[in-house]
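A single protein chain has been omitted; all remaining protein chains appear in their positions.
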């Protein structure tokens, strides 16, 4: 890191900062300029945040040089992480499509959707049993009953199951049923939950928070990895901006950026990010063209009767059309689907 | 709500929407214009989100007319809510200052700060025992030991205690020690946590999420209130914007807006919002001038040795100066402090 | 539009609003509910903004139902606008690539780039003669000399020329040289400039403002169209958000949204939006997959010697690779390039 001292600062203040750095195991390097004195410091980047250097007299600002994450970084592990669950791989050559309803609503609804998305090429079934809803008056999910239906759908179709967990007290229960545990956007920085999901030996789908920077998002993955679970799949799902025509703004640049900074696989959610079923198809294509390893798409047999997020769910017919488009995209990208 | 149908939509599609609304207990009102047909619907606003009307054929958009919250609204309860804990009131004529370190670091540090802020006029002591940190490598708090020190500080000084809880599994423990339970910005939409804190009969300090709209923030309060606890204090602490000179952008307009929409008390955190101790004093004054019912301020005996958020903590001397300014502000506003 | 009156409003205030609407040529429709009285009003949407209804006593809010633009809307003109300049079409089946340096730096540089991008398939040459720079100390462009070089490059290569104009006093001069006049992001709401470029009978490339909503962007196009020039090409170039890893956040959802709301062609600038040459290639592919009609890409023979925006300029080699990728994308999308 670089510590920038204020103009005309007294030497003793520079010495104090230097001393604190050395005491904390940093090697330092002084650079006295006409306008500013800089102190370069090399050492354990994971500790610098606790030093409160900005609070020391004479310090103008502290500029980090290295990224604050390690295990998730491309520098630490140059090769792509490929997550394998049975014969399904995420992060390899094959593009994976996770599809299903926003919420598990009933046994019939779920089995119908499961069968339908499997036929059209999806390998993983999505569906919420615990739903984070902005309103306490909205449908909150079928809870364990929903998990049972998901397990039944897996048995019937061979699809893998991805479903959200929101509470540390429910992690063990959800892990009994799910193949992939989903951390929703609102919980990206729910640190006790990140530590808890790390304990079960299952892949974790980590959605980007609505206002999370790419760095904070990777740091959230680092929380899971440092607790012993390296099977993290990142999911871009839109960030909050001033534009309100779409529900959120899908940040597709994040896909190649993640590929540069990290070795973890990254997928895209074109349903929640746009909030409109009409935009799911072009954004699904666009995500693959940006280099995403997969997609998570909301499909509902009758979107207008969905208990949750109907406006962004696509019909089975539309889903077929999306899968055809993705085939062409896979060819263009030299990948399979 | 108003349902706007697409241009040139067939009558049968309008009928379908109308029928669904009526079946769900809404009274409807048709308005056929040259360019658009509108369906006005009056009924239980808390249910409309589950209707998925936007997913019905022919629907262009659905425009809510009424706010989605009820218990927290000024319409429901026109008089200001005043929360009383012992002889301390929040939301009344008196301005309350909560002050203390970002994190409880040691028994000595906490007792020293507690004594010092009490002398200068604070009635409530803040201090984190569980700390949500962006990095897994940063100091995470003293946990229950920290809570014990807080309880000891209360006994010694008579100050009330406000401290954060992050995990549903720790709510009962934190509630044993704290007078006010704090929900941090990152957990504003941690719905299981909101329901859990509602169960203990203690006031809740609900910080605004980094990218939460005012409406979503009030909805989070509604989650707590609908679960039976009406003692909610809202806390504006800055929102995330493109401006990076300050840590976040303090949205002081939110103070009079909350006062208009809701009866709940609202305080301001000038420390986390700005991230810079130099800005705490002007923003503290500014918050009171905007009509806030109180402040929560980070104070540390030696900010440069703080284990957490030192750069935004003020020294005891600076805190004295802030309290003098607030005295003048209270006079200008016709309030006491 | 819908005028929502406050709860418990007196009848005479409702009457006043109704009267004002009728006097201004609106047909009205009253809907008296239990909680709110609504006044629906149908009439000339272009005038409602001048009515200041929100300032009338008893009015809670005014909700527009129809979009405020007309000439640019898909409703007004259902078929795609295809702009033809010689044998080049923009907005049709063919994808157009505009390429060239950020700034015209010298005759040699420009001719070299022009030849090079033409060989690789571009039909339109970009290059700034007037540069809007954040710093007054940065290179501001070669001005008319730059325009002359652009004209020479056109003569030598047959490429069309697109270049920016920033000042109403320079519109006539730039129009003498350019085939397409570019309005930069910072000038999207420079209304005198929009009116001035409308006067010359040349296509206008209208970049989206950094913080412009899609609606405001279309309204800026409407300014040009209402002044008599219907040849407007929209260009998405990233919006300003909290994410600072990329220079701006490329909003690719805007592409299908524009296609739904308007008949105008839309292209994408992957260079300015990301600010990093490494991201230009994936984002160029992604833009085409989203349905864009073309791209505008910064190419420089030696980016590290560029006088402007070198970090986001691609080398000739990289540009070849991008064009190969775009070929595959065109096939996948059923278009030509």
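For this structure, a couple of remarks:
Letters A, B and C mark the chains as written, and numbering starts fresh at 1 in each.
Here, contacts are C-beta pairs under 8 Å (C-beta built on N, C-alpha and C of every residue); 3 or more make two chains touch, one makes a residue touch a chain.
Being a predicted model, the structure only gives us computed values, none of them experimental.
Per the touch definition above, the residue from A:96, A:213 or A:241 contacting the chain not shown is A:241.
Check C:37, C:109, C:163 or C:313 against the missing chain and you find that the one touching it is C:313.
Here one chain is not drawn; of A:11, A:75, A:93 or A:324, the residue touching it is A:75. Checked against the full complex, the candidates C:56, C:111, C:151 or C:200 give a single residue touching the omitted chain, namely C:56. Among B:15, B:35 or B:243, the one in contact with the hidden chain is B:243. Where chain C meets the chain that is not shown, the touching residues are 46-47, 49-50, 52-57, 68, 132-140, 166-170, 186-187, 189-193, 210-211, 216, 219, 222-223, 226-227, 240, 277, 303-311, 313.
Annotation for chain B: contacts to the undisplayed chain at residues 211, 213-215, 239, 241-246, 249-257, 260, 273-274, 278-279, 282-283, 285-291, 325, 328-329, 331-333.
Residue-level contact of chain A with the missing chain is found at 2, 4, 7, 29, 31, 33-36, 38, 40, 42, 63, 65-66, 75, 240-242, 244.
Note that only the chains that are shown with their structure count from here on.
Taken over every residue number at the interface, the positions common to chain B and chain C amount to over half, indicating a same-residue contact. Remark: rotation between chain A and chain C after Cα superposition is 180° (nearest 5). The distance from the centre of chain A to the centre of chain B, with each centre set as the mean of the Cα atoms, comes to 26 Å.
Centroid to centroid, with C-alpha atoms defining each point, chain B and chain C lie 39 Å apart.
In chain A, the residues that reach two or more other chains under the touch definition are 211.
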